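With one protein chain held back, the other chains of the complex are shown just where they sit.
When the chains are written out, they are named A, B, C, D and E in that same order, and each has its own residue count from 1.
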Amino acid sequence: MERTDGRKNDQLRPISFVPGIAPNATGSVLAICGNTRVICAASLEAKVPSWMKAQGVPGGWLTAEYSLLPYSTLERKARDISRGKLDGRTVEIQRLIGRSLRAVLDLSKLEGYTLWIDCDVLQADGGTRTTSISGAYIAAKIAVQRLIAQGKLAEDPFTDSVAAISAGIFDGNALLDLCYCEDKDAAVDANIVMTGTGCFVEVQSTGEEATFSPDELAALIALAKKGIGEISELQQKAILTGMAD
Amino acid sequence: MERTDGRKNDQLRPISFVPGIAPNATGSVLAICGNTRVICAASLEAKVPSWMKAQGVPGGWLTAEYSLLPYSTLERKARDISRGKLDGRTVEIQRLIGRSLRAVLDLSKLEGYTLWIDCDVLQADGGTRTTSISGAYIAAKIAVQRLIAQGKLAEDPFTDSVAAISAGIFDGNALLDLCYCEDKDAAVDANIVMTGTGCFVEVQSTGEEATFSPDELAALIALAKKGIGEISELQQKAILTGMAD
Amino acid sequence: MERTDGRKNDQLRPISFVPGIAPNATGSVLAICGNTRVICAASLEAKVPSWMKAQGVPGGWLTAEYSLLPYSTLERKARDISRGKLDGRTVEIQRLIGRSLRAVLDLSKLEGYTLWIDCDVLQADGGTRTTSISGAYIAAKIAVQRLIAQGKLAEDPFTDSVAAISAGIFDGNALLDLCYCEDKDAAVDANIVMTGTGCFVEVQSTGEEATFSPDELAALIALAKKGIGEISELQQKAILTGMAD
Amino acid sequence: MERTDGRKNDQLRPISFVPGIAPNATGSVLAICGNTRVICAASLEAKVPSWMKAQGVPGGWLTAEYSLLPYSTLERKARDISRGKLDGRTVEIQRLIGRSLRAVLDLSKLEGYTLWIDCDVLQADGGTRTTSISGAYIAAKIAVQRLIAQGKLAEDPFTDSVAAISAGIFDGNALLDLCYCEDKDAAVDANIVMTGTGCFVEVQSTGEEATFSPDELAALIALAKKGIGEISELQQKAILTGMAD
Amino acid sequence: MERTDGRKNDQLRPISFVPGIAPNATGSVLAICGNTRVICAASLEAKVPSWMKAQGVPGGWLTAEYSLLPYSTLERKARDISRGKLDGRTVEIQRLIGRSLRAVLDLSKLEGYTLWIDCDVLQADGGTRTTSISGAYIAAKIAVQRLIAQGKLAEDPFTDSVAAISAGIFDGNALLDLCYCEDKDAAVDANIVMTGTGCFVEVQSTGEEATFSPDELAALIALAKKGIGEISELQQKAILTGMAD
Partner (left out) sequence: MERTDGRKNDQLRPISFVPGIAPNATGSVLAICGNTRVICAASLEAKVPSWMKAQGVPGGWLTAEYSLLPYSTLERKARDISRGKLDGRTVEIQRLIGRSLRAVLDLSKLEGYTLWIDCDVLQADGGTRTTSISGAYIAAKIAVQRLIAQGKLAEDPFTDSVAAISAGIFDGNALLDLCYCEDKDAAVDANIVMTGTGCFVEVQSTGEEATFSPDELAALIALAKKGIGEISELQQKAILTGMAD
């Protein structure tokens, strides 16, 4: 079987990260993965969530918000505010982005602060949640380095880098980095989040009205590991570029 | 290390399923796993969601709702309606329950119907989402058999059974079926959903501000597989009991 | 005229109270009246409502919440959170439960505390509001005695017991304790709340698109008085049982 | 004991009804009871509520809405829309107004129509709900007569008139028509709704953190009966005046 | 062209202001402009908005709220709370009323207070926003003078009076003070707010799916200036009357 865009089964789409898309944010990047484009921004707020205060939890926090801009999809998608509430998919994704970044953060070094991550999808073609995570790390890392340079943070709270990619079983084949037309018909859909040093942060593998075997799970994980290695290198370069601006 | 309740690392808590807790539902069961108790009920509605109609999707649907009753936790939890919206955790759980059951359903055999699954937690001590899934299958299966007996459904839409259990890394050990005090301090928390015939439906493994290795992932999956095998047998018995009522 | 379930006009349905249904609550009971079943729970919160603070009102408070669980009715009822707001009937009922319990409470003995009452209907067959009140008193009384035993409260704030029952005019007859099929066609529907010592707390008598005479009102009140006497005795026994657990 | 405004215990405050306050409504009246003033309006809508259509209920409907205008109270009251929802008191009152008018309406003569009743309190000094009911009947009756004159309705759907008044136990005395300063300190507060021909529509008697005896209930009902007789006469005159305009 | 009500192009409708419509407000007036009637009330609250506190802004504030009562229009208009949110037109109008009054207020003389302006339309026939502004000034001025007399305010914070009127291009003619039937078909609709001393506070001129020339704008402004001069005189008289009550 050949993929619609001619890629090999273990090949990523063209990926790039363009820092500085939103100059008023402390750190920002346009994360591009094939035809998927996500604006990722990081901003510091000098307070922690009310539940941390109420429970007396020490340290700082990182919160992520995710949104499909109305014109990101081929058919216009109504804004969250028009429907009055976040849909379940959005809630799941922004919780995943937040957990993924907190897994490589020493929150004690953000004492008293919340680092806000915003991921707004400008163009959606599959993989918006994983592209958001990979971009969010860059935006946050640039923000953190600027805050250190400005004397607002004493130390870098990041303990590792983090990136994410999808993989899936489509027509019996294990494929890396599904585009939308592959994703919507995949029997199994996995999203894997790993650190730059190769540890897992999150493994989510879901049968879409289907089930899967241990071997299939292993194949998806192996593909994701390869892809995340490549993305991690691109992240490092983008951070250097972003800091040089 | 000994577990607080004296269990072995690969041992489930005492599990039982009591059918008939909510007689006005088409099928219902009180699912008990240690000190966790969940009311699971299934009801049939003679219409499909509006998005299915709008998109012309054939077949039927299954939707799940999940709630912590206010007195299920040691500190009273405000109702969703008092806070005005579902929290992110609730949204994730009810989406997971729905996906898990749909994975073993032939929706074409529910043509024109929605099967509603309700899971209300009466007492929470860890594992409420996995207990909900295991109980929901029983409630739904009993409901389906009654609907067939009543002539409302022509055939059983279930293609397999489905059950779920948690596992986690706690203090360096891989443990099966975490109770609340283990769950809240676990470094890694996995929820695994499998069919009665041993296929995966969903694998979710999350580092809680921590990461994990491939070997750790493998150990968690092996524990879950063992536990789900035991639960599947209990489910079959409960369904027989429930149908005999 | 014979009643559908063969009861005499002044006869209650079989009533029982099963303490301990929700072990994480401070006090709880499953209140059963015929085919109506309500989970009643009481929990203490160490603060008072914001309006009491704002207005400088001394003492404590008691607040009640009521809900029909989705599977309590023969046709599944959408959750409050799905419809976005409480319906008018629910608001009226939870205000009635709260007022009824506060009428037998010395709020000054709850200084600084709110006693939360939760009534969740597991099965609905008429009389859910009166069954809730009778059960709520048991749950609250058990809770209060435990709080005294734990040293959290100094004195019992209850000054009397409280119970409730319905009565109505159906087909020209005054009937005690209407089940759903009687209630929905009754011309007049009354809910009466009385203390264990025989005082009125609340009298609500409503013509359902009908009117009624002074004699009819008197007959309804007399029936209710008889029924509440019987319920009060069952309450005392259930409290003793609950405290012995 | 003398009442603060010098009235006898069984004396109403000065009551008057001024038709035509809102000329764009089909019928309207300014209902004045002492210092309580309520704008009451009736408007016809050529459709029935969606639940009637869904359930195939024949006939028409009457719905009431009630609101305290922000400047009706001595301390400004925030609008419902600012708080995002109706408070429980408002919900109870508008349901009571609706039930009271429907009790004297033959809904089959409103086939296909909803009669909307709006009661907006311009000045609040106790008795706003009973003044609303008495005024709403006038507005609705005027509206109905105009609709008949315009050929929009074939027959008068009203089967009787309806009016309401409060009574209460204050400092041990049974008083008719409580003003705000009496109402807020009354031990027992009753709202009685009766028809022009002397039948009960609704009896609500509530101990405000207090209880009451059968004799006290009887005294309150007797006072209310006297007051409603007087109000009924004023209503007939106002309707004639309103129709003559 | 003759206007439907026989007015000249530069002629106002009959305008009058009746103070005291809502006695519990600190200041109130019924503002009447032809068949448009608006209840305007002013109330003082002893706190400032939370954003002023948060930002440390000194002085006081004035906030306005506007509403069409459901029976103010020929076809009943659903309440804001029934639709769950303010519509865009309402938001625009209440912001305009607030800005207009703040333009003639020295907010430093309201230190620590919010002056609430409420405008509720009793009858709508075009010009409700401008009638609201002209009436709101009267209500607020009466309120302020009473607060000074009561010693709650030290000085009059008003620096000038303020009034408003509409003008528009209808069928090629520039008309003053559009009634509803003129307004809905006008090609250009202007609302002008001016002080008693003849300065502009706000000029809003909008082509309704049409455009307009500089000369047309000049004509509309000239008409408005004439009309506002006349209204200003009526305002002064109404304030004197209101204070004499």
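The working rule: a residue touches a chain if its C-beta (ideal position, glycine included) is under 8 Å from a C-beta of that chain, and two chains touch if they have at least 3 such contacts.
Because the structure is a prediction, the values reported are computed rather than measured.
J.: Out of all the chains shown, which come into contact with the hidden one?
T.: The undisplayed chain, in the complete complex, is in contact with A, E.
J.: Considering the whole complex, which of E:Arg13, E:Arg79 or E:Arg102 touches the chain not shown?
T.: Only one listed residue reaches the unshown chain, and that is E:Arg102.
J.: For the chain that's not shown, point to the residue among E:Val18, E:Leu217 or E:Leu234 touching it.
T.: E:Leu217
J.: Of the residues A:Glu65, A:Asp106, A:Asp156 or A:Glu208, I need the one that contacts the missing chain.
T.: If we include the chain that is not displayed, A:Glu65 is the one touching it.
J.: Would you mind spotting which of E:Glu45, E:Glu92 or E:Glu230 touches the chain that isn't drawn?
T.: Of all options in E:Glu45, E:Glu92 or E:Glu230, contact with the hidden chain holds for E:Glu92.
J.: From the listed residues A:Leu74, A:Ala149, A:Cys181 or A:Leu240, report the one that touches the chain absent from this view.
T.: In the complete complex, the chain left out is touched by residue A:Leu74.
J.: Since one chain has been left out of the picture, which residues of subunit E touch it in the full complex?
T.: Within subunit E, the residues that touch the unshown chain are 85, 88, 91-92, 94-95, 99, 102-105, 107, 160, 195, 199-207, 209-214, 217, 221.
J.: If the missing chain were put back, which residues of subunit A would it touch?
T.: Residues of subunit A in contact with the hidden chain: 21-25, 28, 35, 39, 41, 43, 45, 65, 67, 69-74, 76, 79-82, 85-86, 116, 118, 120, 122-124.
Definition applied: only the chains that are shown with their structure count from here on.
J.: Work out per-chain C-alpha centres and flag the one nearest the whole-protein C-alpha centre.
T.: C
J.: Would you mind pulling out the distance in Å between where the CA atoms of subunit C average out and where those of subunit E do?
T.: 51
J.: Check each residue of subunit C and list the ones that touch at least two other chains.
T.: In subunit C, 84-85 touch at least two other chains.
J.: According to the definition of touch, which chains form touching pairs?
T.: Touch list across chains, by label: A-B, B-C, C-D, D-E.
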